[in-house]
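Quick one: the structure is below, questions incoming.
With one protein chain withheld, the remaining protein chains of the complex are depicted in position.
Entry: chain A
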Amino acid sequence: MIEVIGVSKTYGEKILALTNINLKIEKGEFVSIVGPSGAGKSTLVKMLICEEKPTAGKILIAGRNIVQLKSNELPYFRRKIGVVFQDFKLLPQKTVYENVAFALEVCDADPQEISDKVPRILDLVGMLKRKDNYPDEISGGERQRVSIARSLVHSPKILIADEPTGNLDPVNAWEIIELLDRINQRGTIVILATHNKVIVDRLKRRVILIKNGQIGSDKYRGGYVI
C-alpha cells in the first residue's frame, strides 16, 4: 500500500535530514515511527503527506508516486489520507461539529452526506455530546479526538498521526492511542510518529526506529529501543 524507495532529504547543502530510507507498509498495519528529536521522524511524515518533497527517491501510495503529484492534484490526494497533529490544528471560530463538517465542505460534499457522516464520526470518537462547543471550551484530549474525527470523516485509507499525544497527560494519551487502535481494527492503516516510550511498548505493534536520518531498526511486535 505504501512504499518508500531510496528516499533522501537534504536541507540546503549540508543538513542531511534523511538518507536512503526504504520501507513498505501493508494494508491494515499499525506502524509506530520512533526516534529521538531531530532524527527525521517529522521530515518523513511531512513527505508522506506531501508537505515536503524528497531530494531523491520515490514514495508510492496505492501504486502512485506522490513525489510527482502536481499542485492541482494535491488536494485530492490529501482527501485520501487523514492527518493528526500534536497541536490539533482546529479552527478556533468553529464549533466541534463545524470543524469536522468543514473537512467535508471543502471536498464539495452535499449537505445530506455531511449531516449523515459528521454525527457518526463524532460518536465514534466519543465527542457527539460536545458537538456545539468551541475548541477553547474543551480539554486537550477532547480536542485531539475532534482532530481525529476530522481526519477520518472522509473515510481515508491511511491515518498519519504526528505526535498526537505530545500535549496530553498519560491517561488522555492512552485513550487517544486506544482510539487509533480501534480505527486501525476497522481496516485503516495507522502511522504513528511518537517518542512516547510507554505507548510504543504497550502497543506491541510494528516499530520503525529512525536514527540520524536512517532506519535504525524495523521490528514487528517491537518496543522502544534507542
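Just so we're on the same page, a residue touches a chain if its C-beta (ideal position, glycine included) is under 8 Å from a C-beta of that chain, and two chains touch if they have at least 3 such contacts; residues count from 1.
We take it that contacts and distances are computed from a predicted model.
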item: Per UniProt, the name of the complex member that is left out, chosen from "Glycine reductase complex selenoprotein A", "Cell division protein FtsX", "Cytochrome c oxidase assembly protein CtaG" or "Ferrous iron transport protein A"; value: "Cell division protein FtsX"
item: Options A:V83, A:V125, A:I176 or A:I191, residue touching the unrepresented chain; value: A:V83
item: From A:G6, A:G38, A:P111 or A:P170, residue that would touch the chain that is not displayed; value: A:P111
item: Among A:V4, A:L48, A:A103 or A:V146, residue touching the chain not depicted; value: A:A103
item: Residue among A:E26, A:E51, A:D132 or A:D201 that touches the chain left out of view; value: A:E51
item: Residue numbers in chain A that touch the chain omitted from display; value: 50-51, 71-72, 74-79, 83, 89-91, 93, 102-103, 105-108, 110-111, 150-151, 154
